[in-house]
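Everything below concerns the one structure shown next.
Just one protein chain is left out here, and the rest sit where they should.
The chains carry the letters A and B, assigned in the order they are written, with residues numbered from 1 in each.
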Amino acid sequence: MLQENNVMGDFIKDLLQKGKREDGRKAMDYRSIEIKTNVMPNAEGSAEVNIGHTRVLAGVKVGLGTPMHDKPNEGNLMTAAELLPLASRYYEPGPPTPEAIEVARVIDRGIRAANVIDMEALFVEPEKVWEVFVDIYVLNYHGNLFDAGTLAATAALKSARMPKVEKNGEEFTVIREGALGKLKTKNIVTSCTFGKLFGSVVLDPDGNEESFMDARVTIASDENVVRAMQKGLGGSFSTKELDGLLDVSFEKSRSLRNIITNAAGE
Amino acid sequence: MQKIVVPGEKIADAQLRLDDGLVENNATYSTVIGIYDDERKTLIPLEGLWYPRRDDRVVGVIEEDKLNTYVVNLNAPYKGLIISKFVDTPLAAGDSIEAMIKEVDKTKTAILMRPRRLAGGKVMMVRPSKVPRIIGKNDTMIKQIMDFTKSTIVIGLNGVVWMKGGNVDLATAAILKIEEEAHTSGLTERVREMLQKGAL
Partner (left out) sequence: MAGGEKPVLIKDGKRLDGRGAEDLREIKIIPDYIKNADGSAYIEWGNNKIIAAVYGPQEALPKHVQDPQRAIIKCRYQMAPFSSLEEHGRTGPNRRAIEISKVTKEVFENAVLIDYFPGSEIDLYVEVLQGDGGTRAAGITVASVAMALSGIPMRDLPYSVSVGKVGESLILDLNKIEDNYSDADMPIAISPKSNDILLLQMDGNLTRDEVRQGIKMAQRAGEKIARMQREALKAPYERIAERYKK
């Protein structure tokens, strides 16, 4: 109901014009971020991320499959996002919406481009590779699913165990319990999402801000370079705005990487 | 003695007439999470829904501007309706209004009267079961909040609160505290302490 409400829009607008936000943050502040890994021990890897009231769970499963034709020596990565109807009054049950697919694909691109997973280490034998499934479950929606999802996915991958395979003749048996190593990772990727509403640009827009947002941009990076970007919604950013946001995203990414390293116990 | 009860819990071996009770086999059971007082024979719900009733004050948002009526979202299973010809200045979708319920029709739609547009300020949601406590006996609680914060506050029994001016952040914090501690005693006093500290 708050979503369609002019009073709320005007309230947020007035605050922004004074350089303030509803929850007391400055424009380029994150809400508090909490992260827990291995919350779902049946999955090879898992992480729950809370950014303010947004709660996201990522589960990683690893299984055997066949490689893609163009990359016969590498494993596969499959990323999906579910905007569960229990997470918001405005989510409906049913096949993935374009919004869910966008979230999943942007997260997927960051992980792939930054080589978070050592894809070559997933090679088993010709025509047999490991497949890594990352499922992002949105449990409570209050804005900024891109950053929460990227954090959860990266932390789940960094803390995931690696099953073993035994081959008897032509038959493969996957061993998922007992003494196992870890999934081989090479990098950490994080993202920073900015929203533009009433002419102001803010980092980590919350649910109320997102309902009045007319442009959004996500910048995913590792320590050195930008790894994925996505601009969304009908509004626009000036080149100058984007200039500034690139710098902010690199500055913020340092603490995000620390959060992941700490959570993954490294 | 007061005790917290849950749905299905027996509260008396007698047939009691209670809004949130259910009589079965000569006994009365609770249908909600609530506080049962066996001396006063009252059951006050701690979690409960709002049912539109005549003379209820509500706060809502205009959802649709139809030919002769405005449809009002009351954050409840049932809608409100305002007959357009009784409105002096036209309303628009997205506007917040306060109004009184004139009557509730067969489909439980609330026919509203004396709508007033609420401009500026902010809106917050509370659980309807906590609204009586936020208002307080003879309006004591809400008056004390308005006195200390200098905010104008309109509370709808449907659980929607509008406030404007003064220290809105403090007013919000006070309302959230009442919502969380609605079932405790000495609350008016504790809220006053909080407001005194916050108003400094």
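By our rule, a contact is a pair of C-beta atoms (placed from the backbone, for glycine too) under 8 Å apart; a residue touches a chain by one contact, two chains touch by 3 or more.
Every value quoted in this text rests on a predicted model; they were computed, and no experiment measured them.
Enquirer: Determine which of the presented chains are touched by the chain that is not presented, and list them.
Expert: Result: the unshown chain touches A, B.
Enquirer: For the chain left off this view, which of B:D37, B:D65 or B:E181 is in contact with it?
Expert: B:E181
Enquirer: Touching the hidden chain in the complete assembly: which of A:M40, A:V165, A:L180 or A:A215 does that?
Expert: Per the contact definition at the top, the residue touching the missing chain is A:M40.
Enquirer: Kindly note down the residues of subunit B that lie in touch with the hidden chain.
Expert: Output for subunit B: 4, 6-10, 20, 22, 24, 29, 31-33, 45-49, 77-79, 107-108, 127-129, 180-181, 183-186, 190.
Enquirer: Take the complete complex as the reference. Which residues in subunit A touch the chain that isn't displayed?
Expert: Contact residues on subunit A toward the absent chain are 40-43, 46, 53, 55, 57, 59-61, 63, 80, 82, 84-89, 93, 95, 131, 133, 135, 137, 139-142, 176-177.
Rule of thumb we're sticking to: only the chains that are shown with their structure count from here on.
Enquirer: Just how far, in Å, is the C-alpha centre of subunit B from the one of subunit A?
Expert: 38
Enquirer: Which bits of subunit B are touching subunit A when the two form their complex?
Expert: The contact residues of subunit B facing subunit A are 61, 63, 73, 75, 92-96, 118-123, 125, 160, 162.
Enquirer: What does subunit A use to touch subunit B in their complex?
Expert: Counting only subunit A, the residues touching subunit B are 1-2, 4-11.
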